[in-house]
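With one protein chain withheld, the remaining protein chains of the complex are depicted in position.
Moving on to chain A:
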Amino acid sequence: MIELQEIEKVYQSKHQKVVGVDNVSLNVNKGEVYGIVGYSGAGKSTLLRCMNILERPTSGAVLVGGVNLLTLPPKALRTARQSIGMIFQGFYLVASKTVFENVAFALKAAGIDKASRKNRVVELLELVGLSDKINHYPAQLSGGQKQRVSIARALANNPKVLLCDEATSSLDPSTTKSILALLKKINKELGITIVVITHEMEVVKEICQRCAVMQDGRIIEEGPVYDIFSDPKEELTKNFIETVLQFSLPEKLLESCKGTLVKLQFRGKLAEEAIVSDMMQGFQVSGNILHGKVEYIQDAPLGIFIMELNGSKEEVEKAIAYLEDRVKQVEVIQDGI
């Protein structure tokens, strides 16, 4: 649906040149929710803004639905933008317009006549759950409600793509959840392809199928969200993952631990198997779970446990070898004394 080819964005000032996006190519499939994560300044926002030419790349090609937006004359580009919705962290509603007028503006921009506009706005506000606020002004709405209005505005002209620029970053956790649920619904029911920019891994975990990690204008890691979570390769990715799957044991506990500490990660089906009890029955070790969690990423379970294994050195080693064989992802955190 969206294809970025060798996108480069260079900011040229008198004395220096700053590379915002450095030769990025990526593909977003039709109907998927794609996440781009990175710290601020990584270039993710610039990259997103290249997808509807709010920012014109210095070089490269931006194909949305097979059309290279960079070659379009202004009028055709405006028409193309009507099929690419966008929402922002700051909502950016027009303060002097009511909710109705804000949404209707997008339709007016597309040349829809007044009578049809009215019906469509009512329909859109119903979709985002704000029918009762139709005549309110933005100043009278909460952050979550404002974002709903901006979603309605972005969806007004039945876009194929929705770009979300840190759409939940200024919202509280429970409002974030409800907005994410709405985005999920839009993706499922309307089949709209969604690209999400965020620095919150929680958002990626919640709604994305695939994601990319950006650093210094480049994509350093990309793949299905589940793989990224269960097997991150880059240091930065690991840092991001840790914000969601956090495992820190209290100092005191680590000190008093006599046995070998191992971290086990169970992916998918494995999480449902009785590997730990099999191990304890097969070897002369006793185990003690210190920490454990099963995260559901897009309904697929990812289990992470930290265990203390006690027993003779030999048996513990055998047990770990057994675990490695079955689980694949075993990490010895601390050797036994």
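In the analysis below, contacts are C-beta pairs under 8 Å (C-beta built on N, C-alpha and C of every residue); 3 or more make two chains touch, one makes a residue touch a chain; residues count from 1.
Definition applied: contacts and distances are computed from a predicted model.
Peer 1: According to its UniProt record, what is the protein name of the omitted chain, chosen from "D-methionine transport system permease protein", "FAD-dependent oxidoreductase", "Amino acid/amide ABC transporter membrane protein 2 (HAAT family)" or "Sigma-E factor negative regulatory protein"?
Peer 2: "D-methionine transport system permease protein"
Peer 1: Kindly state which of the options A:R81, A:K133, A:K205 or A:R267 is in contact with the chain not pictured.
Peer 2: A:R81
Peer 1: One chain is left out of this view; which of A:K44, A:K133, A:R153 or A:R267 touches it in the full complex?
Peer 2: Of these options, the touching residue for the absent chain is A:R153.
Peer 1: Of A:A109, A:A181 or A:A321, which residue touches the hidden chain?
Peer 2: Only one listed residue reaches the unshown chain, and that is A:A109.
Peer 1: One chain is left out of this view; which of A:G31, A:G90, A:G143 or A:P301 touches it in the full complex?
Peer 2: If we include the chain that is not displayed, A:G90 is the one touching it.
Peer 1: Tell me where the left-out chain touches chain A, residue by residue.
Peer 2: Interface with the chain not displayed, on the chain A side: 52, 54, 78-82, 84-86, 88, 90, 92-97, 105-106, 108-110, 137-139, 150, 153-154, 156-157, 163.
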